[in-house]
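Only a single protein chain was left out; the remaining protein chains are all shown in position.
So, subunit A:
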Amino acid sequence: MSTTATEPAEGPSKVDLGAQGGGTGEIPSFDVTLKVRRYLPETSEDAYWDEWTVTMYGTDRVLDALHKVKWDIDGTLSFRRSCAHGVCGSDAMRINGRNRLACKTLLKDLDLSKPILVEPIKGLPVEKDLIVDMDPFFQSYREIMPFLINKGPEPTKERLQSAEERERFDDTTKCILCAACTSSCPVFWTDGQYFGPAAIVNAHRFIFDSRDDAGDMRLEILNDKEGVWRCRTTFNCSEACPRGIQVTKAIAEVKQAVLAGSF
């Protein structure tokens, strides 16, 4: 009982929060108009555009604006997101015509004088609003056997690998399976059977792994008529990848490996 009863458990912060208090005063806020391509199969067969204007902050991303609409204005707006920090790969969507993760696209980097266009990714069946059926995407992923296959005896320690050997496939280990690449590909839009960039990227990750023994099997799978030779090098995938993976380069390396292996 040495302190007085009115003393708070913890003293006030010594950090200067500025005149406006709250700490958020310095961050500029602005109005943004979101124009979202909507599809609600319960009410209509047709997709349509819906538009909202919301006040957002300079630190906000497109995902925050979608949240604002969903939480404060229209709860029927549907989209996927999970981590909200570019790790899970749930929220690939088409923002101003290009595939992006909503959680990695800052509003301040967009042209806010016009509405921000948000559409579902292309080439996969739309289920509701921005949610597409990812099954065909993951089916192709499964087909390239995205796991280590080693026919040697089980080691008692780690499987050793030099830094150079690890470097060989480093770029393609970064994939988060968001489907931004595959759904940016004009070949995939018209031919849903095409394996697509993401499956090839993940095959590359094992084909060039010195610890893996099934590279030839994967190359055979991708030498299919729906495999690497469908690629028309439009570079849409490389430009869409939120992890900065050089997708077209990885596909080209797999093409070369298929040819090198068949001689």
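Definition applied: a residue touches a chain if its C-beta (ideal position, glycine included) is under 8 Å from a C-beta of that chain, and two chains touch if they have at least 3 such contacts; residues count from 1.
The definition used in the following text is that contacts and distances are computed from a predicted model.
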Omitted chain, identified by the protein name its UniProt record gives, among "Nitrogen fixation protein NifU", "Succinate dehydrogenase, cytochrome b556 subunit", "Hydrogenase expression/formation protein HypD" or "Sarcosine oxidase subunit delta": "Succinate dehydrogenase, cytochrome b556 subunit"
Absent-chain contact - pick from A:S82, A:Q161 or A:T233: A:T233
Touching residue (missing chain; options A:A47, A:I131 or A:I149): A:A47
In subunit A, positions touching the absent partner: 29, 31, 37-38, 46-57, 68-69, 72-74, 94, 96-98, 117, 119, 122, 184, 186, 232-236, 238-239, 246, 248-249, 252, 255-256
